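For subunit A:
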Amino acid sequence: MVSFLSFRHGVHPPDEKELTAKLASRRMPFPKEVVLPLSQHLGAPAKSIVRVGDRVERGDLIAEATAAISAPVHSSVSGVVQEIGFWPHPSGAQTPAIRIEVAPYSPQVPRPRLVPDWQTLETKDISEAIRRAGIVGLGGAAFPAAAKMTPPKENPIDVLLVNGCECEPYLTADHRMMVEQPARVFFGIRILLKALGIRRARIGVEANKPDALAALSAACPSDLEVSVHALPVKYPQGAEKMLIKALTDREVPSGKLPSSIGVLVQNVTTVAMIGEVFETGLPLIERIVTVSGRGISKPGNWIIPFGTKIRDILEVCGGLTSDAQEVVLGGPMMGLAQGNLDTPILKGTGGVLALTRAECKTKNTYPCIRCGHCLEACPIFLNPQMLGNLAKAERYEEMLDYHLNDCMLCGCCSYVCPSNIPLSQLFLVSKTYLRKNPPRKS
Partner candidate 1 sequence: MSDPATLHDTAHAVPPPPLTQDVSTVKLVFTLVFAGVIAGVLLVFAFHATLPAIEAHKAEVLRAAIGEVLKGPARYETLYVLPEGISATLPSGAREKDFEKVFYGFDAQDTPIGFALVAMGPGFQDQIKLIFGFDPRAGRLLGIKVLESKETPGLGDKIEKDASFRTQFEGIAAPLLGVKKGEKSAENEIEMITGATISSRAVVRNLNQAVTRLQPLLLAYLDAQAKVGTTQEESNPKATASTPNRVVPVDADLRSAAP
Partner candidate 2 sequence: MMSELVWIFFSAMVVNNFTLVLFLGLCAFMGVSSRVETALRMGAANIFVLVLTSISAWALNRFVLEAAPYLRIISFIIVIASLVQIVEMVIKKVSPTLFRQLGIYLPLITTNCAILGLAIFQTNRGYGFWEGLFFALGAGAGLTLALVLMASIRESTEFSDVPSIAKGTGLVLIIAGSLSLAFMGFAGLLSGGA
Partner candidate 3 sequence: MRKSTAQEDLLRGIWRENPVLVQVLGLCPTLAVTNTVENSLVMGIATFAVLLGSSFFVSLFKRFIPNEIRISVYILIIATFVTVAEMCLEALVPEVHKALGAFIALIVVNCIILGRQEAFAAKNTVWRSVLDAIGSGLGFILAMLMMGSLREVIGYGTFLGIPLFGDSYEPWVVMILPPGGFLTLGVILLTLGYVEERRRANRVSAMSAQERA
């Protein structure tokens, strides 16, 4: 049953998921080399602990976390460290990375590992195990998962929300995860519930994934208080605040974290990966990635080790078609377009998309005609029209009065703007400016 609980506003881009929704995930052949940036997560970059020439096995720790909000990096292949230097990062910058040449003829089997016994572990040991496994939010933001699990004492968590919405068009990685490994998802939930000391969890899945809903409902263990909810198909249903609103009818206060209203949200793939840690002992080294788009010859869902370069992925999938125009990491609404195909994929990369000229046709920009469509679209109820004006006039500090900080750059305003004004880009620029030049408190 489709829940009528949802959030207000939002947009309905074409979902395009039929390209890959029915394709089972397959392991992608190992490339010749992988490049593992030290910064694959939000927070402080990890610090390399290997040297050039070191031989590493799959799953070996190669860089360790340096702060509370940070995550270690593990080698996703067995091979030899070739270089520790700067490499193009999906964000467009050159960042420190470890380049590992994949050992030819290696069976790529991880070393045998000690599997932590979740039933005997304390809360803090569970989150430590998660932290050590390098688990970050796999929905795209890549926030270290363990950091979320130690909320302040005054706001105890009372419900765990599992985000299976995957509202970005084209992406089906979470979808395949739910269809193929529902048991692992519930195992992850079980561990998280134990770690948090609570009993309730809710899974939200957009109603356009009936097979995932069915698989989850069928696999739902009877001893857990877990419910599976079908949510209306609307972008950005998968945004944390929107999901919380839809599943609990609570609003995250402006400027606060979900924990302040007693909610913890984890992406469904993240939950499954946490499950895997306690099943196999393996850290986070690979994930399901949707390789899709009208500009790709053979779309599919692939299990890809982190650090694999876009070029190698595209090659496996038959290369770009002649009308491909843009290569995007992530979804078409929030993903980053890549100008360099040697950029590797990261932990947070759920999709590699090649978009055609027709899809992202560059339209002329017109002056704002104050149609108000952006206000109708903004899920946070901001006034993007006013914010856009202020951003263009470079009056960044005034933008804070209009709650620029609440903007999550979901792109709804840009999507609907008939004048094609790059609103979310302007907001990104403004946010960056304000981060570098914090306003003086008056």
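Candidate selection criterion: all candidates are chains of the complex that A comes from, given by their letters.
Heads up, the rule we're going with is that a residue touches a chain if its C-beta (ideal position, glycine included) is under 8 Å from a C-beta of that chain, and two chains touch if they have at least 3 such contacts; residues count from 1.
None of these values were measured; they are calculated from a predicted model.
One chain among 1, 2 or 3 touches subunit A in this complex, and its number is 2.
Of all residues in subunit A, those touching candidate 2 in their complex are 367, 389-390, 392-393.
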